[in-house]
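Only one protein chain is missing; all other protein chains are in place.
After this line comes chain A, so read on.
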Amino acid sequence: MVRLKARYILFDILTVPREPLTRCTEKELLLTIHSTTSPSLTQRQIADLIRKQVLKLFGDFGNGVLSSSMVVKYFSSKTSTGIIRCSRDYYQMVCCALTTITNVLGKDVIIRVLSVSGTIKKCEQAAIERNRQLMRKLNTKIEEDGILDIDEDDEDTD
């Protein structure tokens, strides 16, 4: 039997402040845009959001070809990162839809496509590598500033 060819899209949601930040350092901005999305944002809601956007951009054709193949495989509201699985022939439509979304649950957002790959394992590795780099960047920034003013919210464990 012929395998179904798929693409896995790794994306993250950056929350954009409505009003420009008054104290705009690199650390401050990184903390703001990587802030957690609301925990009520479920995988199903994201899938609905993308479907709506695809319908807006590509009409019934886009919605039709993607409806059976597109699934949100993973989403974590803590890191605002997620993985979508969709058909290989039409993955660019999903990328376009993600790029043009500007509003999620009433918040201004930029959705960024981080990587596209053929297996979910590579996507996971890319996500882990990405988060590691971000943490390294934030840690060096904190050392440079000499201040530790990140809110400690490690109490609640998953």
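Simple rule for what comes next: contacts are C-beta pairs under 8 Å (C-beta built on N, C-alpha and C of every residue); 3 or more make two chains touch, one makes a residue touch a chain; residues count from 1.
Convention: contacts and distances are computed from a predicted model.
The protein name that UniProt records for the chain not on display, among "DNA sliding clamp PCNA", "Ragulator complex protein LAMTOR3", "PHP domain-like protein" or "Ribosome assembly protein 4", is "PHP domain-like protein".
Interface note for the absent chain: among A:Arg51, A:Arg112 or A:Arg130, the touching residue is A:Arg112. Contact with the omitted chain, checked across A:Thr102, A:Thr119 or A:Asn139, is made by A:Thr102.
Residue positions on chain A in contact with the hidden chain: 16-17, 20-22, 24-26, 29-30, 33, 57, 92-93, 95-96, 98-100, 102, 108-110, 112-113, in rising order.
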